[in-house]
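The complex appears here minus one protein chain, its other protein chains still in place.
For clarity, chains are labelled A and B in written order, and residue numbers in each chain start from 1.
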Amino acid sequence: MSINQNIIEKIVKIFLWIFTIITIFILFYIVGFILKNGIGGLSKEFFMEFPKSMGREGGIFPIIIGTILLTLAAVFIAGPLGIGTAVYLTEYTRENRITQMIRFGADCLAGIPSIVFGLFGFVLFVIKLKMGWSIISGGLTLSIMILPTIIRTSEEAIKAVPKPLREVSYSLGGTKWQTIVFIVIPQALPGILTGIILSIGRCVGETAAVIFTAGSSLRLPNSLFDSVRTMSVHFYILSREGISLKNAYATASVLIISIGMINFLSYWIMHRFIRRIEGK
Amino acid sequence: MNREKLIEKTFFLIACSALFLLALITVFIFKEGIGIFLKIGFAKFIFSPDWAPSQKQFGLFSMIMGSVWITIGALIIGVPLSLSVSIFLAEFCPKKIARILKPAIELLAGIPSVVYGFIGVVILAPLIREYLGGPGLSVLAGSMVLAIMILPTVISISLDALHAVPKSYLEGSLALGATRWQSVYMVIIPAARSGIIASVILGMGRAVGETMAVIMVSGNAVRIPHSILEPVRTLTSNIALELGYATGMHREALFGTGMVLFVIIMILNTAAYVFTKRKVRK
Partner (left out) sequence: MKKIFLLICIIFILSCNSNSRKKTLVIAGSTSVQPFVEGLEEMYIRKNKTAEINIQGGGSSAGIQSAISGTANIGMSSRHLSLDEEKQLKIIPIAYDAVVVILNPRNKIDNISLEDIRKIFSRKILNWKELGGEDKEINAITREDGSGTRGAFQELVMKETPISNACMVQDSNGSVREIVKADPWSIAYISLGLVDKDVKAVKIDGILPDRAAVKEKKYNFMRPFLFVHTGELGKDAKDFVDFVLSNEGQNFLEKEGLIKVGTTP
């Protein structure tokens, strides 16, 4: 009996090891495959030059700028909304039906497929409101997509701020508003930042919603009403249309490296945040 | 005092933005899409397999079945893999290794879906075509790519569920003489069950909703597949493929597709929500 159990234990362990190794292998294979084929194409010129003949040659300078502007637009719209929501949920109310509804709403929003956002943004912003394919259309669409992430992480971060800090503020005669602005938000800032950084990652990686709302122009935008092409969209078009595999791999490498950096940054900030909160 | 009240009101309004946006999207999609249901008839729109917009034929059944096939395939491949990983990370793995593996798996979630699709096209599809037959771009290729894409979601949520089981459960079971695997299998997994189910449901939602990778690897033929080597089109690909071209009734039909997708996702989300709530109550 017990010998039997020992054997089962061993077999199970081996299987779990194998499955985990497969998973990790897939991860490294994908990242490795892209980097192996793309890292050679990275150069100063690739980052600083304009694309020539639809991306067949040249660099991705306007695409990097486009990605940054679009992401900034999304974060600027969703950031205040998300943080405000989190403040309301944690500082102004107890658990009740309304907060539950708000949380459920945010969860639902998080589950909506990106193509539905694309469909919505394309017909509402681009066509009906005549914003055209533009940073503003894309930014609005993306901001709805990332709102739930920002709400969630900010809420967690604000909740983690120790109670006594607030009480000190009140006892010194601070109003609720002052307490929030000068005590709670600064204390929760690293956690909030983590959420924003994660949303930036989401914006950078998104394709379906972006291609229909921000368009795919290769030029540098002059205003918020100009179209831009993000790196994901550029990679999609280059690889799918067979325009230039070399530049496609290089673009994908830039994408993966920046996503990696974004993840690392958010981890690092989160770690410091947790240590600080727990240290107090 | 008055000022404080004003601030509170403002925050309340901001907090309602998420609900407002959800309502806006829902109403907009339904308003634009309901026409097709009225014109074609609910049953015909959902259950007719004929989709030929230029001939005014709008039936979603092939796409619904396409989504079902690909999602089931993704779950069959992805769920055992991801549950093994999360059980391994939670219960069997040295802490140090877990600390490296977890962020690595989260990185997998950050990789853009177009990159997965691309890998599917250049690596998976040719292998399937060479060794198994068919055009390569198929249900199987789609399922495999999606299986990889849902790994991070399922792993991280089920891992949280496993971690939430009190340590005393495991210790109690071990003290009674059970082996580690017996304890995990008989005590921890049942205790974390609702969280694990929620993770699978959310993974399913991710698989149903994925677009770009699926367009790239699944071939997009409008037909109910007879084998896993045939090409299929999913609901999401249907929208993305034809959105640029659609006008009038065709666009309504795409919004109708969006409605169906929306309802499926809402059902899945609500189910996951119910399961996570149950876990909390325990």
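We take it that contacts are C-beta pairs under 8 Å (C-beta built on N, C-alpha and C of every residue); 3 or more make two chains touch, one makes a residue touch a chain.
All values reported here derive from a predicted model rather than from experimental measurement.
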item: Hidden partner chain, touching residue among B:G73, B:G110 or B:G136; value: B:G136
item: Residue, one of A:I8, A:I24 or A:L72, that touches the chain absent here; value: A:L72
item: Sole residue of A:V31, A:I60, A:V126 or A:M270 that reaches the chain not shown, by the stated touch rule; value: A:V126
item: Footprint left on subunit A by the chain that the document does not show; value: 52-54, 69, 72-73, 76, 126-127, 130, 132-133, 189, 215-219, 221-227, 240-243
item: Residue ranges of subunit B at the interface with the undisplayed chain; value: 50-55, 62, 121, 125-126, 129, 133-137, 215, 219-223, 231, 233, 240-242, 244-247, 250
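Operating definition for what follows: only the chains that are shown with their structure count from here on.
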item: Residues on subunit A engaged by subunit B in the complex (per definition of touch); value: 5-6, 8-9, 12-13, 15-17, 19-20, 22-24, 26-27, 30-31, 33-34, 80-81, 84-85, 87-89, 91-92, 101-102, 104-109, 111-120, 122-124, 144, 147-148, 151, 175-177, 201, 204-208, 212, 232, 235-236, 239-240, 248, 252, 255-256, 259-260, 262-263, 267
item: Subunit B - residues contacting subunit A, complex; value: 3-4, 7-8, 10-12, 14-19, 21-22, 25, 28-29, 32, 80-82, 84-85, 87-89, 92-93, 101, 103-108, 110-116, 118-119, 121, 123, 148, 151, 155, 179-182, 202, 205, 208-212, 216, 236, 239-240, 243-244, 251, 254-255, 258, 261-262, 265-266, 268-269, 273
